[in-house]
Every structure is written in C-alpha cells, then in structure tokens.
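First up is the structure itself, then whatever we jot down about it.
A single protein chain has been omitted from the complex, and every remaining protein chain is retained in its original position.
Chains: A, B and C, in written order; residue numbering restarts at 1 for each.
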Amino acid sequence: MTIKICDAAFEPFAEIQTFQNALALNGKFGATSIFIGTMRDFNDGDNVQAMTLEHYDGMTQKQLAKIVAAANSKWQILDCLIVHRVGDILPNEPIVLVAVWSAHRGEAFEACRYLMEELKKNAPFWKLEKLATNEKRWVSKI
Amino acid sequence: MTIKICDAAFEPFAEIQTFQNALALNGKFGATSIFIGTMRDFNDGDNVQAMTLEHYDGMTQKQLAKIVAAANSKWQILDCLIVHRVGDILPNEPIVLVAVWSAHRGEAFEACRYLMEELKKNAPFWKLEKLATNEKRWVSKI
Amino acid sequence: MITVRYFGSLKETIGRSNEALSVVESLTVLAVWHCLNGDLPLAENMLTAVNMDYVARSSVVNDGDEVAFFPPVTGG
Partner (left out) sequence: MITVRYFGSLKETIGRSNEALSVVESLTVLAVWHCLNGDLPLAENMLTAVNMDYVARSSVVNDGDEVAFFPPVTGG
C-alpha cells in the first residue's frame, strides 16, 4: 500500500506499471481498477490556465493512510497505490491516481471508488485556479 | 470509441497511453476510469496453468458496440477503449481492458463499471481452463 | 440455407461447430435445433442468437440467417 505526494508532473501509466512490476503478485490478481483525475482547462463556466494545489503536509499522508486502512477492512485488497500532485499544475496534467489490485472485480471497483470519494472528502488539499483572465479563484466544494 | 479483439498478449498501460495520446481531448477530460482483468493461476479451488478464450467472431464486436452505444446514451462519455484478448492465455496476462474518459468522475466510474458488467453478461466469450493436473475445464457462469 | 453454429462446451458436447440447413419454410430457433439434433434437449441455460443478436427460442428464422447455440458466456 503506497501513498505518494509529488510536486512535479507524473506519468500515471508509468507509475502503475512500475508499481505493478514490483508487486510479488504474478497470477494472484484478477482485477485492477484505476482512476486518474486530470486538470481540465475549463471549470465552473470559465477557462482556466493553471492551478496551484496547496496541501497540509503530514495531515494529507495521515488522512490517506486512514482511508486506505478503512478500505482494507472493507474489501479484500491485494495492494493499492495513491499518487497525488501538489504545487503548480497545468491543464492536461494528472492530479490524482488511485489504483487497486484484487482477486475479483467487485472488490477492485468498489475499493477504488471508495478511495477516491474519501480522498475528495477528507484529504486536506485546496485548489487555487488561475483563470484565463489572470484572476485567481479558490475552488469551492460543489 | 474503439473496440479491439486481439489474439496475442497486449500491454494494457501502453494501449491506454497510445490511445489517450491520439485523442484530441487535451484539457477536456477530468476523469479516466480503467478496469483491467488479468488471468489468475488459481480458480474455483484449483491451480490453473493456461486458458483458451474462444469467442464468436463478429457477434463479439456487434454486442460490444451495442454496449458502448448504451453507455453513451446513459452518460456523457468523451471516449472509451475496450480491448479483449482471445486465444491461448497464460497466468498474469491481461484478458480485458476497459477505459473511459469523461469530464467528471461519476460518469467515468459508472460507465466503466457498466461496460465491464455488460461485457461479462453479453459478449460471447468462453473460457476453457487447463488445470495444473492437465485436465481441461470450461469455466461456468458464477 | 441457414447457417448454424455452436460454441464453447456445447460445441464439444455435440461434436460439431458449424453446419447448414436447407429449409423450405420458416422455422423457430428451437425447431432448427431439433431438425439438426433430433430429440436431444437444448438445455435450459443455453443461449440462442440469430444474426449475432440474442433472440428467444420461439423467434422465427428465415432463409439466409445465421443461428447460433451456446452456453452462458464467461468473458472479461
């Protein structure tokens, strides 16, 4: 179970591939469910040129670890990987990656969805958008 | 919307990356939901050494196209990719890949799950397992 | 001429994968089965398709159609 906070652009498919190659789970997992959140150039009716992702270093890791522990107690998960970007981000760059490996698909799908929903609810990140007009705007909870 | 049936091993992350690079959707998608089904070396209490995936060529593509059209009518999907393996397969090789790109996560998660469940229900594939004992056994619906 | 196809374990059970049937009148899917397989019952869980779409066994088959019989699918 790995949680990574990274302050530079990451390649989600390379991250997953490298992580999976290192798992000693050949032939053991039948299902992998993955979610990738990517920065859009449009939000709430406005064009967005860039974004800054602030977080509460330490609390982020602590909350994500609690979420992963909760998912582990709910489903039979073989492994999972969470990567979240912080700092300055441009449109089309990945923001978050959640990947779950399990024996069967139900567990993988449900745990992956759960991890994403809980991350959005509890992990202390805040998005500050820079609009095309150069105006800065904090994203507010929908 | 692409559906591929392939009779040799495929690399799911390379497939997704190549497909995504070719999409003219930079900055437009905020969510990607992916499912990968992989062959296990154990099923129904027995060790499995290999598998042959038979399908009804033509009907497979027709049914998958119907499933994709149904998903498109239910959710705002920007694009999707389905890859399914046929022929002789070894443990740890990918069997199926479903990937969905959309603006928001709810659509991507739900459409990806729907595509997988409908594929399992309606796409005419049949798995013939070769057990560690060399016995051959058709997988039956759970 | 009607093309008839069998897949999966059913293909092994009956020992054939493909055959053709010449008919003078319209038949149901189930009648096609019995024309070619005599009294052998078509197990309740077997699926039936005409021209690559799932159909009921009571569905009518026309000249030129492709009819398929197969067990529950197990892909994915």
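What we mean here is this: a contact is a pair of C-beta atoms (placed from the backbone, for glycine too) under 8 Å apart; a residue touches a chain by one contact, two chains touch by 3 or more.
On a predicted model such as this, the values are computed, not experimentally measured, just so you know.
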{"item": "Contact list for the unshown chain, restricted to visible chains", "value": "A"}
{"item": "Listed residues A:F13, A:F109 or A:F125, member touching the removed chain", "value": "A:F125"}
{"item": "Residues belonging to chain A that touch the chain removed from view", "value": "37, 53-56, 58-59, 62-63, 84, 95-96, 116, 119-128, 138-141"}
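One rule holds for everything that comes next: only the chains that are shown with their structure count from here on.
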{"item": "Identity of the most central chain, Cα criterion", "value": "B"}
{"item": "Centroid distance [mean C-alpha coordinates] between chain C and chain B, Å", "value": "26"}
{"item": "Centroid distance [mean C-alpha coordinates] between chain B and chain A, Å", "value": "23"}
{"item": "Multi-partner residues of chain B (each touching 2 or more other chains)", "value": "37, 116"}
{"item": "Multi-partner residues of chain C (at least 2 other chains)", "value": "76"}
